[in-house]
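Only one protein chain is missing from this complex, and each of the others stays in its spot.
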Amino acid sequence: MNPEPDQEASGKSDGGISRREFMIRAGATGALLAGAAAGGYALWQREHFVPGFQAEKGLQLPSYALAPDKLLPSLAIAHGPEHDKTIRAAIGALGGMGRFVKKGDVVMLKPNVAFDTPPPLAATTHPETLRAVAKLVLEAGAARVYIADNPINSPTGCFWKSGLKQVADDLGLDLMYPEANSFSPLELNGEVLRNWTFFHEPFKKATKVIGVAPCKDHNLCHASMTMKNWYGLLGGRRSQFHQYIHSIVSDFALMMKPTLVILDGMNVLMKNGPTGGRLSDVKQMNTVVAGTDMVAVDSYGYTHLMERDLAELTYIHKAHDRGLGNKNWKDLIYKEVQA
Amino acid sequence: MAAPVSAPPPTGNRKAFRRTRVSAVERGASLTIVLLLGVIGIGIWWKGRHFDPNRFALRPDALKSTAADVKGKSGTVGATDAGPGETRASLKAQPAAAGESAGPGEESASAAAAPAGKGEPLEIKLDGLKPMGDTEFYNAENLFEKIDGRAPAYLNFNFQNLRCRSFSVAGAGSSYVDVYEYRFDTPVNAFGMFALERDPQGEPLGFAPDGYASGMGFFFRQGACYVQVMASDLNAKTIELAKAIATDRAKNLPASDTGLDGRRRLPVTGMDPASVQFVQENAQGQSFLKNVFQANYDFAGKKLPFFLMTTTPEAAAAAWKSYLDFAGQFGGKATALPDVNGAKIFMAQNFGSWKVIYQRDGEIGGVFDAADGDPARQFVEKYLEGQLK
Partner (left out) sequence: MKARTARRIAQVFFFTLFLFFVVITDLRYLKGYPASLFLELDPLVSFATAITTHTIYMGLLWSLLLILPTLLFGRIFCNWICPYGILHHFVGWLLGKRRAEERERIEANRYKKLYSLKYVILIAMIVAAICGSLQIGWLDPICLFHRSMTVAILPMLNLFFPSSIYVRQYFHVGAWIVGFLLLFLVGMNVVIPRFFCRVLCPLGAFLGTLAPVALWRIDRDPHKCVDCDLCLKSCEGASDPHTQLRKSECFVCFNCIEDCPEDAISFKFMPQLQREITAPVVPGRRAFLGTLLGLTFYAFGRASGASDRNYDKKVIRPPGSVEEKDFLDRCIKCDQCLRVCPTNVLQPALMESGLEGIWTPILNMKIGYCEVNCTLCGQVCPTGAIQRISIEEKTGTGPFVDEGPIRLGTAFFDHGRCLPWSMETPCVVCEEVCPVSPKAIYSREVTFTKRDGNLITLRQPYVDPALCIGCGICEHECPVTDEAAIRVTAVGETRSRDRRLLMDGGVTSAPRSLEGKQR
């Protein structure tokens, strides 16, 4: 039998391990055990949930509107044959873009680029309109200008064929495509709209928001103007909206409080909207309406640009009754000018 | 040189062999090839920059083929609240953009049989009022079911639809108010119908310039809508509520006077404002008199009906000539009077009543159906000279 190594001399405990080795090995095991326990506890989900029914938390949009002004007009109507001059006249009648955009502002311009149709068909914001508005915004000192929309057709096709990509390239505007990561859940206390996925990316840095909408007939809700324009900021399966279209459009007025809205009535899509498709659907009205109250702007547009009876436009009345705007545009301080 | 037939295969990895003798031909050819690659790269870059934009977007002039309107393809069949698409009868202020064919509103598809139940219910929220039943809707096809013999006159003025509802008075079970909103295609047509039924003894309304109160009812025209609010009895509460309803409707219906500027041309001096009327066609039985505004005047103690029609100078001249010819028939006596202030005038007496008709540029008008000829002539001459405003 081999003699045991001198246990006393080497300081080892029974079984032949040194105290140091024991500490290290036991320590490693213990650490792993503790880690597993701690990790498990931290990730532990105690309760089950019913998929699809949880209350959703989301972001809430701030208001981009200016404080109401008692002296300056809040609605301007300009008539004229040229896009640029007429828009300048309309904005000028409101007090100039400098009233809305200050030096260093990050401005989000929201056009309606829903379809990949050419500009003469008036189904999208006209490139000359956007160009004029963007120029005014840049002249007022904006640090950055974003253009974004979540179209119904393909984003690349829409921005290209509507001519807006060209405008963005020419003026150095930031064109944002609705990429997968650009959306966040939105929380809203709307009549129908409570939680929905929202195109958040362009708003993360924006300090001012300007809606630039065309004036279009719409087969379902009668007209798509500045209020309906905000539809393009939502993602997901928007085709469910049509079940409550008027309530939802009035919810848009709750969701978005822009700095300014511009209704482009230079060429109006009078029928077969919102897609249009024939020149004969378009009528030249040579008018631009700009204002801080989208309900008022839309009510002017429906009666004077589309020449229809406001009684049909249910979402206007809903928005008015909910206090989101004034459908009697004549009650506002307004100015009508000739460009 | 005799080499071994099979040399022993080398074992292991020897250091890689590097060839150093490169011929000039090889150098030249290799360099040429690399340069060729550069040329290809530049060529592709150049090709990328030059492209036909029509590959990616519709040629702008191709849209010209869509300038003509298309008939027979309505958007919504049976839409009664004038929804979008070609069943619309929108305010026909101007012709359709470009193209030669029908503008909106002239489609026959809207005449397709459709149930009349359509549209937003008539909601009026006022204290003391409760809806009594549902909103009823009528269109041109079934209007007579509601108003019987009055319907043809409404249809003449391009009646579009009727929305009506009754409201009961809280606390007074048997009292109620009927609200009728007749919608026409244009404000001027709505005015025409309104004026036709107008009570000359009606009291003017403060909240509607074209309106009056008469008996148990409040009647007014706003925009393209002719509204009738009628109380069931003369109780103060009922009447008060009826008036409140009328005020509410006047506040909420869109105001528009498109097409009504013609009536402003009527002189005001001596006019009975409650007598202003709009006649769409066949005024005074004449086919050439369309869209005529007329009113009754008190001139020198006499009652004179005066009318006015604006059109193109050629049409006005032709109409005046036709009227002159007509006046000369059936034993009538028509005399051409000297021109006054650029206007041609004739005077005629037919079947016992006098008419003095003038034409100046695109305006034709005059006094018709007057008992005496002289006051009629004086009135017209004064008007033409600008003495009657």
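Quick notes on this one:
For clarity, chains are labelled A and B in written order, and residue numbers in each chain start from 1.
Everything that follows uses one rule, which is that a contact is a pair of C-beta atoms (placed from the backbone, for glycine too) under 8 Å apart; a residue touches a chain by one contact, two chains touch by 3 or more.
Bear in mind the structure is a predicted one, so any value in this text is a computation, not a measurement.
The absent chain, not drawn in this view, touches the displayed chains A, B throughout the complex.
Considering A:S184, A:T197 or A:N219, the position touching the chain not shown turns out to be A:N219 (whole complex). For chain B, the list of residues touching the undisplayed chain reads 1, 3-7, 9-14, 17-19, 21-22, 26-27, 29-31, 33-34, 37, 40-41, 44, 47-52, 54-59, 61-66, 70-71, 73-80, 83, 85-86, 114-115, 117-119, 134. Interface residues of chain A facing the missing partner chain: 115-118, 152-157, 160-161, 177-181, 218-220, 237, 239-240, 242-243, 245, 272, 274-278, 281.
Note that only the chains that are shown with their structure count from here on.
Note: centroid distance chain A to chain B, computed from Cα atoms, is 35 Å.
Within the complex formed with chain A, the residues of chain B that make contact are 56-58, 60, 63-64, 66-70, 75-76, 81-86, 88, 90-91, 93-94, 96-99, 101, 104, 119-120, 183, 223-225, 252-254, 256, 258. Partner chain B is touched in their complex by these residues of chain A: 118, 120-121, 160-161, 217-219, 222, 270-273, 277-280, 282-284, 303, 306-312, 314.
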